[in-house]
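Chains shown are a subset, placed as in the full complex.
Letters A, B, C and D name the chains as they come in the text, with residue numbers starting at 1 for each one.
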Amino acid sequence: MSASLAAPPVRRPRGREGAFVPVLAVVLALVAVWYAGAYVLNRPQVMDAFARQKVEPDFESLVAATWSMERPVLPAPHQVAAELWKTTVEQRITSKRSLVFHGWITLSSTLVGFAIGTALGILLAVAVVHVKSLEKSLMPWIVASQTIPILAIAPMVVVVLNAVNITGLLPKAVISTYLSFFPVTVGMVKGLRSPEILHLDLMRTFSASAWQTFWKLRLPGSVPFLFTSMKVGVAASLVGAIVAELPTGAVSGLGARLLSGSYYGQTVQIWAALVAASLLAAALVTIVGAIDRLVVRRMGMAR
Amino acid sequence: ADALTLQLKWVTQAQFAGYYVAKDKGFYEEEGLDVTIKPGGPDIAPEQVIAGGGADVITTWMPAALASREKGVPLVNIAQPFKTSGLMLTCRKETGIASPADFKGKTLGVWFFGNEYPFLAWMAKLGLPTTGGADGVTVVKQGFNVDPLLQKQADCISTMTYNEYWQVIDGGIPESELVVFKYEDQGVATLEDGLYVLEDKLADPAFVDKLARFVKASMKGWAYAREHTEEAAKIVLDNDETGAQTEKHQLRMMGEINKLTEGSTGKLDEADYKRTVATLLSAGGEDPVITKEPQGAWTHAVTDKAGIE
Amino acid sequence: MRVGGGTMGSMAAAAGGREAVIEIDRLSLTYETNDGPVHALSDIDLSIGRGEFVSLIGPSGCGKTTLLRVIADLEQPTGGAIAVNGVSPRAAREARSYGYVFQAAALYPWRTIARNVALPLEIMGVPKAERERRVADNLALVNLAGFERKYPWQLSGGMQQRASIARALAVEPDLLLMDEPFGALDEIVRDHLNEQLLKLWAKTQKTVVFVTHSIPEAVFLSTRIVVMSPRPGRVTDIVDCSALPRERTLDVRETPEFLAIAHRVRQGLRAGHSYED
Amino acid sequence: MTAVRGLLQPWLILPLMILAVVLPLDAADPASLLPRQGPFAWTALVALGAAAVAAAKAHEGPSAGLLVLAFGTVVGALFALDRLPAIAGHPGPGYLAFAAATWLAAWALVSELSAMPTRAPAAAFLMRLLVPALFGLTLLVAWEILIVAFAVPAVLLPPPSAIGARIAVSIPTLAADFRQTFLKAVVAGYAIGCGAGFLVAILVDRVPFLARGLLPVGNLVSALPIVGIAPILVMWFGFDWQSKAAVVVVMTFFPMLVNTVAGLAAADPMSRDLMRTYAAGYWTSLLKLRLPVAMPFIFNALKINSTLALIGAIVAEFFGTPIVGMGFRISTEVGRMNIDMVWAEIAVAALAGSAFYGAVALVERVATFWHPSFRR
């Protein structure tokens, strides 16, 4: 805080070592809640079905029925697991019935969008921090741009891009970019401005150029903000990729799976795609977190 | 071969079997055409796609096409493979609805996005305000599925004979507990899946010729689909890139779709057109679908050229 | 009480007629704060000639740091004029005319000690080999050889301060601005560094502006001592040290001249304080 | 930046003005040269030229030059708009050059204004509103000119004038939609989502076991695709705003969680040691040290979430709603080819979102005044 001594490093929560048992415990708890939820939410329909057959169900048959419906309100975990198994392990990964295939489609546009989005986000933040007139004139419009509901303009974006013969991965990546650059911009504007005044003064005494100050002080100083923003950004990017799969004809990718599952009322399929998307997101966020720790260690800021 | 892009109104399914069959069986190729079929989806407005130059031909419902025409997208119907409307309102019997007179005070699920016009026309005809309250009906925007009915969140929902209706059945509600109102039976049917192009492009005889070959091959595809239901369903399934469709579902849909294309040569029946326009004009309200009789919204030039009687 | 005041002309004379490196004329600086303005500097006149070693001494909060920051173009005066090397502080800063040692170490936590010292050299585009030589030399000078690869937070407070001194010296500037550089060092190291600094100064003809709280240190090092008093920050006395030989060893501290000067500085300092008990 | 400000735009304006004078305004009419267009054209030309000179001299100090620049920009824009209907669909190179010159003048004006030193807080605040507003106005005029001049179909992108007209006649509808989506769904969802993210972050922080177990699992919700959850939440929470609020909760949860966790780790060791010397308990040191240090991070999340919440609520309405709400209107009117209404809703969303963000940023400024980013 008042920097009479070299600003000490950021102390971070411990890594994932020994995370297995806690994660397992939390997952088990989650699954238990899920089963209970499945019972509660599916019960009314099951009751109706029994009533139609004029049987008075006992608790066990109720439980069995709620956990094995063909079109449940909330499918039971094992149903989703079975579907996941069926659509990943039991399919060739090149098959369009394979979730791995669809996951890959979504992942590729997520990654492209995230890369562009992060670069754009940092670039905008750098511009806003360094050019005074941009902070006042551009920043409000960056904010306004984020209030435009993407799903509303996504079709228009896709139509326009299609019209100029940009198809395939790129239109989806554009939507991902659109969603992911903003958290990065906001975080980095803060991060690039967070160095101590004293540290900035030091650069001034060296008469360092803005560029040098950026590389040697602002950027290293913004690392905690950068990675936090990137975690949010990569998640947003995935959301963008999935959303963008709808107006591009929803032919492949997890978004298309979600939608067609939804359209045909195949709840189990929806949940399988949802779980797949979540796992993908968690994996991406975890990777960004791991890179974060690696960078912090390389910078000598980890204790 | 001449390139042509067709934008569908919805995702790949048996509803568009004719086109997929024509493509797979080489009917387009025979006519010297290289047709690209773009699946649609929610929030894809084919009208917007064609205006943006993303397609040469689109399939859409006539009310939406006519509305777009008033908004400055000069769509022209060049062919009408669907003769009969498949739209209906499906209600649970236990809500006490037996006839349209019982709608008062009920909650009805409706598809918007340009699909609401037939419903609005019907309600206008019944004299039911759609703004809720005891004397009108409460309208909710229905999503992609039939959950509102299964969850009892709505008393009636919109269904297509070929798709959502069967999802309700699959959802565990037997036909005996359902009441259905077909728009066709209520006298408010409007023309569904037709083929539309932009008016100015019809000035080019080469384009008309291309369209004629396209329509001819497409109608051949529809005819083939009617005769080979199972094969057609299989073709649709093969073309579904999401890999989410099931054979059972597409086969059943194919059967229902065939009932709707039955009796169409592809040539638009002027009487059907007039009835659709009349229905839409009757809808009225503060934000009418169309305000006046459309001019030049259809042509027989293409079907004539294709030699369709 | 004002002794060494006067106009610019007389100040230049005080600088021994040599070319003035720093010329300050009726300088004042007021900070605006949430509860009213703080008059950190008021009406300062001072001229420092080339090759001088001038110490600033005064009670805590009297504006020593602020004055140094104004010279370094880190703070904008709200009144008066100042020239460094005959140009504005800004131009002087942009010409990289000075090296600055801050009151706090201000090391970057993501750089090792060696890379912290190398930082200004990197920025000024000093070639790698030369850079490494200067880093090694200056770390050895402040007795930190062997700590090159440590990070700042792995050093003690005094070691951090020495690293920051090495960083400023590595620049080899003609003008050195040092804000209590030896505050956190023990007597022995301090004496050692005092001697080193004096040697360096004699050898390279640097101009040094030096803030300290130690009267003996100020007398030992300086050609002139500027005594300041707070609220508002003013110069109350300028003590000339030419009575002492230019070449000094630590023994000079026992001489009567030394004690006389120290006494006068102490008087000036005491006068600036509010409590005489 | 100073180079750009001082030199670039004026030097580009002058050649463009020459082009504007010698080339036809109307592609369909080679004789439509600007000097033959009467006094308005001449006024615009002279005003723009004066503006260019003023812009070139602007860096010499604030002066009446700014007024000249503003005047030239306005007159130039008015002239461009005045001729717009006549050249719709067939703009000539002269017209485009003139429009580009005007746009450059506007750009110069905006950068001049934002570079203006403002000492009084009231003036600074006014500038914070004026500059983006001017910048936005420039965008709108450019948009209008491009759309009309190149005859872009209104079903793809309507001109701002059409959107403005639509807004004017649809105030009651827009207000009802705003109430439904923003005042109900967004506000409730934002509060609950941010609150939940914050509380879980604290929980995770407090119980190290959970930090290792819950955080990885918490990442699972990070990208729950709105397309997937919205229908499910409609199923669970009904058609009305509650299900949209639930979507907003899911969307805003993760940014808050991640940022709070990062912020809670940001206190430096010495400040923590100070708390240890006081034997401060967990909650005390949380309240007195770690939360204040985490504030900049938490405000990051609040800012990101302010726009995310709005998007979430609107998109969620694509999946089942009563027939009111901004998202409902957008999806319905797209289908009806009333693209102007779509943009009217988007304009309301942008306005509301920006105001929301601005309010959060204002609170941030007050709450974290001590942070170095606010201290220069």
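The rule is simple: a residue touches a chain if its C-beta (ideal position, glycine included) is under 8 Å from a C-beta of that chain, and two chains touch if they have at least 3 such contacts.
Being a predicted model, the structure only gives us computed values, none of them experimental.
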Copies per chain type across the entire complex: A x1, B x1, C x2, D x1
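Everything that follows uses one rule, which is that only the chains that are shown with their structure count from here on.
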Averaged-CA centre spacing for the pair chain D and chain C, given as whole angstrom: 49
For chain A paired with chain D, centre-to-centre distance based on mean C-alpha positions, whole Å: 23
Per-residue multi-chain contacts in chain A, two or more chains: 5, 7-9, 73, 151, 155-156, 159-160, 196, 246, 259, 262, 303
Per-residue multi-chain contacts in chain D, two or more chains: 156, 231, 235, 269, 318, 331, 334
Chain B-touching residues of chain D, taken from the complex the two chains share: 153-156, 231, 234-235, 238-239, 317-323, 328, 331-332, 334-339
Of chain B, residues touching chain A in the complex: 11-12, 38-45, 48-49, 52-54, 143-147, 150-151, 167, 170-172, 174, 240-246, 249
In the complex with chain A, residue positions of chain C that touch it: 69, 72-74, 93-96, 98-100, 102-112, 119-120, 122-124, 151-153, 155, 157, 160, 171
